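Missing here is one protein chain; the remaining ones are kept as they sit in the complex.
The letters A and B name the chains in turn, as written, and every chain counts its residues from 1.
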Amino acid sequence: MKKQQTGQPMNRVDGRLKVTGGAKYFADHQPADMQYAALVCSTISCGAIASINTTKALRAPGVADIVSHLNAPPVPGYKKTNPGDKNGLQIFRDNRIYSNGQPVAIVVANTMERAVYAASLVEVQYNQETHYTNMEASMDKAFQNNRMKDYSRGEINAWQKAPVTHSAQYTIPLEVHNPMELAGIIAHWTSPDTLTLYAKTQGVKSVQETIQELFEIPEQNITVHSRFVGGAFGMALRVWPLEIATILAAKKIRKPVKLVITREQMFTLVGYRPNSSQTISMGATADGKLTGITHEAVAITSPYEDFTEGIVAMTKFMYDCPNVNTRYQLVPLNMSTPIWMRGPGEATGSFALESAIDELSYKLKIDPLQLRILNHADTDPERNLPFSSKYLKEAYQIGAEKIGWSSRNPAPRSMQENGMLAGYGMSSGTFGAYRGKATVSAILKADGTLTLQSAAADIGPGTATAMVQIAADVTGISPDKITFMLGESSFPYAPEQGGSATVSTVGSAVSDVCHTLLKELANLAISQVPAFKQTTPEQIIYEDGQLITADRQTKITHEALLQQQKLPEVKVTATSQGGEERKKYSMYSFSVHFAKVHVHPTTGVVRIQHIVSVADAGAIVNTKTARSQMIGGVVGGIGMALTEEAILDHRFGRFVNNNYADYHVPVNADTPPTDVYFVNKKDPYINPMGSKGLGEIALIGFAAAVSNAVFHATGIRVRDLPITPDKLLHITSTENTNT
Amino acid sequence: MPQENKPSSVPPKKDKQEARRDFLKQSSAVMALALAPPLVLKAAQHDEAIAAVFEKMPVNLEINGKKMQLSVEPRVTLLDLLREQLALTGTKKGCDHGQCGACTVHVNGQRINSCLTLAVMQEGKKITTIEGLSSGDQLHPVQEAFIRHDGFQCGYCTPGQIMSAVACLHEGHAGSPEQIREFMSGNICRCGAYDNIVNAIMDVKNGGQIA
């Protein structure tokens, strides 16, 4: 019998490469005669470069060249825009400095040590101007971007008239993606108009497109390799100035150049989650029916780009509430541009919304889980459409049961365990379930192996593994005979890996191309194999790499079929994208997070004891890698809730904790046993697999679950992340506990 | 070529004086003065000092069971030697400051951060990297457990996690999930695979398969 491969906990197809050190990330490549680069970065936050003295640096041993705005090769694409337009940082175009840490020169030498040392010898003089890096002090600069206009339904600020109201401000500091792999690139101009790149990217095709626009060389002359990516979480969704700087340096010296930036530079060169301030106000009837929500958010951006994300998105449709209005503004500061960081704006917005709901529940004296169920949106109140699938209530139920929600004493600061204040909190999250356009080619060889190719990416979720499972189900070919190749710009188009859409987008194309392949094989069999003459492609059974007649009397293997016809291979290509269904249904994934915390009564230290996260993400393709994605999102959420905060000294516009020792991403000891559950019901409309996305909802809402649990444990509401021990110290001043 | 040290090519033995003469032949003392940064200029009053600054030093290491006679600048870290000169790129750079554990290797059986030690300081030591952990096609039990438990996502911290996990087991610090969590805290996993990593190590511990 045919064993279904999707839904199984299959081991990763590239696991062996990853555990043996055989997986090659961009910096692991060593083209012949490769040179090493190091950046010289601005130490001021606003102004202009007055002079760059490279005399000493150029005399240092092994230095090949130093490239800056003074001598960089021209970037033809820059001419399409005027300096000062909001087109991003056009590296080396002129002498303007917009933010601290902006690259001002790139040094190339024949060893890494020499490049790094020579970079330290470059002397840069600046004409400094007043800079602004403090959002609170720069609110007068707030403006609205056209992409993010005010939203309202019903009456504006209706919450004010409600019998029970809650209104509060929630702040989230600047957070940095900080994947383990340092950013950088290897660039090699093999001819004046031919460029090869080993990149760290979430989309090889978008790199190709950006480079084509900037350098105006034919697309096919740009080769981008990016098979393994050491985490990204959004920071590799675009080409950054550091990559252009390296490409320019490589152009100048006509040799391959490798740049790997430092951990410090990861804070200023490759985006971040912008710090934000949100005010949520909500009103409800005494029995807990929401009557109005107002959500106003402000977040920072750079001087040269308007970065927007879905901070207020979730508020518009999460709860069944007749009156909702939102506003989202940006404050431009002397900072580099942010970039979507896992769960992007929704992770920010959900902290405010899901904390506020929790706060309201205590005012109403209604269980916070119950309050959410009471206001459950059965249809999408923003778009007035049915959801394609929504099993949020099931998810609430599973989570509540597994964490033991019913054993919770609802009163704040009422529970103690082993001398610790104990608390339970929960929250929900949601993110759009998208499906883009992708093309996959399938090559069935006469030896029976199937190779699929698409320019997709894998930043960690296990793209190829899931694709192999999908292909195995459609074709009936055993997974060990299927290879899915990704991360090459020469492969057919796939979009960037982002927005939790890879399985939906690329998986659909895999499914389609496999169906196309089967049809091709069927037609071959029908036309060439006598026993199949009377059958149709739909009647044929596809199992174990064979075509079988409906009566199961005749079988032919793929190998035999191709060999009979003397075909070395059969190759088909299919492009796939969503259709009209997206206009008829609202498509979202949902998550529910439950956390149990202990708070030390005298030191304020929070330790999460147990986590239960439940996802309504449609059909799960691989339960093993899906669990990994969920626990990964949870760990990201622990960081957001308890430890992560990039701190600037506004006098200088410089970060003071731009390293892994002082910017605290969670370590193993911060994480408790985590239980993950999937509702695991197919979405009937979104795509052939019935799978919605998972990557974002794993994190979205999580910080609020922790904050809500901390309130339950201590009676202290922390609205300013992260919840570090100092913010809970005053428990003792109002306390009656013994240590 | 950045890969001046090929594991197979053992440089001919030279005494120090000879090496220095070589250096001075390649770039005359005058040239060295013209090219040198101020720091070196100061030292350049004595030719011995110039040589000492520029000169590569011999270092003998046993890496993954292979004895190697290498020649490196003193400022080259063990991590950069492995990655950039010996093409052993399984060991990763995540921070270069001993704050993440991605560069974890074993020196004489003990786990260390290879980014915070100089290659020349490891004279005579036995280094094991992720490439040297398995024997032939047979994976180390910890490697197998990491695959089974999906103890990674992007895989970048994985070589460091595995080297650390093997040492953690040997040290006797894998007595409980809590102890593992503490003693594996020197290895950051930004993808957040910690729970699976703990399960993988517990699995090996309980299976008694520590090689």
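Operating definition for what follows: contacts are C-beta pairs under 8 Å (C-beta built on N, C-alpha and C of every residue); 3 or more make two chains touch, one makes a residue touch a chain.
Here is the rule we use: contacts and distances are computed from a predicted model.
Think of the chain that is not pictured: of "Xanthine dehydrogenase YagS FAD-binding subunit", "Transketolase", "NAD(P)H-dependent oxidoreductase" or "Glutaconate CoA-transferase subunit A", UniProt labels it "Xanthine dehydrogenase YagS FAD-binding subunit". One of A:A142, A:A531, A:A560 or A:A669 touches the chain omitted from the figure, and that residue is A:A669.
In the full complex, subunit A makes contact with the omitted chain through residues 43, 113, 116-117, 120, 602-605, 607, 642-643, 647, 649, 651-652, 654, 656-657, 661-662, 664, 666-670, 724-726, 729-730, 732, 738-739. Residues of subunit B that touch the chain left out of the display are 39-40, 43, 49, 52-54, 57, 73-75, 77, 96-99, 101, 104, 110-113, 116-118, 120-121, 123, 164, 167-168, 171, 173, 181-183, 185-187.
In the analysis below, only the chains that are shown with their structure count from here on.
Inter-chain spacing, taken between the CA centroids of subunit A and subunit B, is 31 Å.
On the subunit B side of its complex with subunit A, the touching residues are 1-3, 34-38, 54, 73, 75-76, 80, 83-84, 87-97, 99-100, 102, 129-131, 133-134, 139, 143-144, 146-148, 150, 152-159, 162, 177, 180-182, 184-198.
Of all residues in subunit A, only 11-12, 14-25, 27-28, 30, 32-36, 56, 59-61, 110-113, 121, 178-182, 228-233, 260, 262-263, 459-462, 624-625, 627-629, 631-636, 659-661, 665-669, 671, 673-674 touch subunit B in the complex they form.
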